[in-house]
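The complex appears here without one of its protein chains, the remainder shown in place.
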Amino acid sequence: MGEATVRLDPAFTVGPVRPRTFGSFVEHMGRCVYTGIYEPEHPDADELGFRTDVAQLVRELGVTTVRYPGGNFVSNYRWEDGVGPKADRPTQLDLAWRSVETNQVGTDDFVDWARGVGVEPMMAVNLGTRGIQEAVELLLYCNAETGTSWPDRRAKNGHTEPHDIRVWCLGNEMDGPWQMGHKTAEEYARVAEEAARAMRRFDDTLELVACGSSNRGMPTFGTWERVVLERCFDLVDHISAHAYYEPVDGDVDSFLASGEDMHRFIESVVATADHVAAVKGSDKRIMVSFDEWNVWFQGRFDGENSLAIREAPELIEDVYDVTDAVVVGSLLITLLQHTDRVAMACQAQLVNVIAPIATRAGGGAWRQTIFHPFALTARYARGTVLRPAVVCDVVQTKAFGPVDQVVVTATHDEETGDLAVFVVNRSRTEATTLTLDVAAAVGGHDTAYALVEHLTLHDDDTSATNTEEHPDRVTPRPGDAAVAGSTLTATLPPTSWHCIRLSEGTVQ
Amino acid sequence: MGEATVRLDPAFTVGPVRPRTFGSFVEHMGRCVYTGIYEPEHPDADELGFRTDVAQLVRELGVTTVRYPGGNFVSNYRWEDGVGPKADRPTQLDLAWRSVETNQVGTDDFVDWARGVGVEPMMAVNLGTRGIQEAVELLLYCNAETGTSWPDRRAKNGHTEPHDIRVWCLGNEMDGPWQMGHKTAEEYARVAEEAARAMRRFDDTLELVACGSSNRGMPTFGTWERVVLERCFDLVDHISAHAYYEPVDGDVDSFLASGEDMHRFIESVVATADHVAAVKGSDKRIMVSFDEWNVWFQGRFDGENSLAIREAPELIEDVYDVTDAVVVGSLLITLLQHTDRVAMACQAQLVNVIAPIATRAGGGAWRQTIFHPFALTARYARGTVLRPAVVCDVVQTKAFGPVDQVVVTATHDEETGDLAVFVVNRSRTEATTLTLDVAAAVGGHDTAYALVEHLTLHDDDTSATNTEEHPDRVTPRPGDAAVAGSTLTATLPPTSWHCIRLSEGTVQ
Partner (left out) sequence: MGEATVRLDPAFTVGPVRPRTFGSFVEHMGRCVYTGIYEPEHPDADELGFRTDVAQLVRELGVTTVRYPGGNFVSNYRWEDGVGPKADRPTQLDLAWRSVETNQVGTDDFVDWARGVGVEPMMAVNLGTRGIQEAVELLLYCNAETGTSWPDRRAKNGHTEPHDIRVWCLGNEMDGPWQMGHKTAEEYARVAEEAARAMRRFDDTLELVACGSSNRGMPTFGTWERVVLERCFDLVDHISAHAYYEPVDGDVDSFLASGEDMHRFIESVVATADHVAAVKGSDKRIMVSFDEWNVWFQGRFDGENSLAIREAPELIEDVYDVTDAVVVGSLLITLLQHTDRVAMACQAQLVNVIAPIATRAGGGAWRQTIFHPFALTARYARGTVLRPAVVCDVVQTKAFGPVDQVVVTATHDEETGDLAVFVVNRSRTEATTLTLDVAAAVGGHDTAYALVEHLTLHDDDTSATNTEEHPDRVTPRPGDAAVAGSTLTATLPPTSWHCIRLSEGTVQ
């Protein structure tokens, strides 16, 4: 049994909790859209064809912003194919995933769905096979007041009011050779610059996201960001980062420490962005849009060229276990720890495709294990992210060397005084005792905190998963946290995630 | 009272007066087209919707060649939107000027108008958001004999005969980051090269204008021209130059000497073009197309992003005073002084938008102050431009150091023997006496000259302007030129422009 001591003080802060940290991602890929969020034949479908059972889970998940429609898909997507009367929409072959795309869901439909479930749509334009003009046309279709051709077409398609989409991705993973119309850094920097300039000419208040690296291991990593930002610094607000994690060659210790990679990724991108700012003599701070992240067993995927051409195929529908859920919980902790520079993040994806929500066509919808840490973090992280002082044992990992056994973040809601503490024990073998200095949390003020709840995701069988038949096999359960005087203590079993909530009150 | 002595000799020439020096510019911007040249609801509209009162002023102005349809507008223009039945033309949002473009005037309409008022249309292709193919298609639409798709479409739209447009601009101000689809020098050089080659494949006798710099202060000035011409030298005839002048920080002295900047601009572009010729071992001489120039109070313009989205907005409708007219007159003198290398020039723009002609929607049309020096120069500059020898006082300027107080050019019509002398006194404070050596003008021949007319643009109130109510507040008036023996003398008040005409006769 190890020991971990955590001190909190509301005076030591990182930055605000940003709602967009809890974003997700709907790509036209596999069964994310079709038989995922959309299945008009389903008994629970609404009048637009969207599954209400899935929508209910999306609301429960607490997703805020949803990126759409890709992903690799967008780089060969003609958005015009997906608007207008459904019967007139062409069926196309999407080469990103070698899938038959019926276009029964498109821009307007997605926005309808997003508004219905209360999430903010975040749109990506195709800078793969298309360019500036088409990007502008989509923007005008979505956001312009009626009176000219493109918004009039939107109105004719049933949406008189502009969709008013605020966040736009300038393409997707353009650094990746797998991308249709992949670009060199210089090429991408130029097309992003010109597309951004044209889009800003219509609306200078848009938030624009330039493509960063598809992962930290790309051969162009770092250089790509520098070259892109040298061109686009004044024109974009965010630069994207994507990362997927899995146990490599069975190395679960390193897998549990995936947050270290995400941390270094963010730090590197921030350093690059601030370098460009320094060269330009600018005080502007480019933010990170970590708009694809998750656990993904890529080793199980044989590559796009291996895929048969099908409609809504079962594509990378990874089934997550307890370890995966703990890793997802720890990645959210990492994102919150960087809330000063990470403006948004999108777990990829929302339904079926490496997703927290699983469905069966014509059947049920259920929560995967990873649903729970996301939902609880999204629900209870409020106010300001605090910077805790942690003293704990270390775990040896092959990928990152020695790392802290315990990772922790906490948020403090100035209005209610509520504290939420999120903790992961990254050891596969060692439990540890958490000692949280609650007195420090109150910073010497008279206010004190009372324990509200301690929920934990943990299971003696770390390979346990949820299924349609047993959807609650893995679910949060009460932990043993207790407050004595000014000290909260709790047991953190191996491979466990925790949400500990405190409210203002008297120190017990 | 200063003194200025000018000697003229028809043997000392610069080059021919080129009709295209008196070009203008109609851009789809502000009210240049709509409620400018075109207003079908106006009582004076002809059957095509063009205002006959404006047309009459255009004829009087003596405009020869009119560039169309932009300007920044062209770089996001789909010319197909502007042809065919007017009821079927889409309304688009032009991002160059954030204006609602109804497309009620397009290529065919403009050509109709141009032929009606007796001017030559000069067409620009969109190399911003579009490329080679669309440029070729517009060319075929305009100039091909019927028998294939594009010219057949023109015929179907009522124009069986080709428009036979001789001068084509390969895009507009592609060096400017404000331009939709702005290019680096290398990028532009390549697209211009390939577009030019394709267009010449259709018609090798076209005159093609490559984009030069948007102004002499561009960071890429000079290098841009070199890079572009290294690629396009054999494929283009002209390279463009654009310049707008205004008093910077109230510095009227420098403003009156704006011709110095234009002079240095032309010299620099010529040097660059001839450098490329030297490297290529070519005797070809690339000519300057000064296809945007004027007085423009840019300081009063808050930038495109500040503009509200409107249809035919009142956009940069500068009202010109006497000083502005004198500057315009002096710029025309500079252009004539470089007639050996300036093949054409377009005052920008023709109506309402920083224009010599002003209109009120539903109301009148009148001459701004700058109308007059343009009209008189265009009317009387004939034959060959002479190279005068000038001795005069200097004016100190902040921008250019000491400059000649008096600038002068003269033209000599070999057929009629007529001489036209254009003079500006650039001093704000000092009048000067002009002594013109008329004997020298006849170069020792028996022929002598008689004074025909001395017109001057001047006013004790240099801020006087013309309005719809007082359209002739500022208008040319007779000067005091007189000939005694072989000597013409005239008084040049401060800030004054002069046109002195002599005809063959006996020296008085």
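Note that the chains are named A and B in the order they appear, and that numbering of residues resets to 1 at the start of each chain.
Keep this in mind: a contact is a pair of C-beta atoms (placed from the backbone, for glycine too) under 8 Å apart; a residue touches a chain by one contact, two chains touch by 3 or more.
All figures in this text were calculated on a predicted structure; none of them were measured in a lab.
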Neighbouring displayed chains - absent chain, whole complex: A, B
Candidates A:7, A:59 or A:98 - the one touching the absent chain: A:98
Candidate in contact with the missing chain, chosen from A:42, A:67 or A:130: A:130
Sole contact to the chain not displayed, among B:85, B:147, B:281 or B:478: B:147
In subunit B, positions touching the absent partner: 131-133, 136, 140, 144-145, 147-150, 152, 190, 194, 197-198, 200-202, 204
Interface residues of subunit A (partner: the chain not displayed): 76, 90-93, 95-96, 98, 100-101, 129-130, 177, 180-182, 184, 187, 304-305, 309
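Methods note: only the chains that are shown with their structure count from here on.
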Rounded Å distance, subunit A centre to subunit B centre (Cα mean): 56
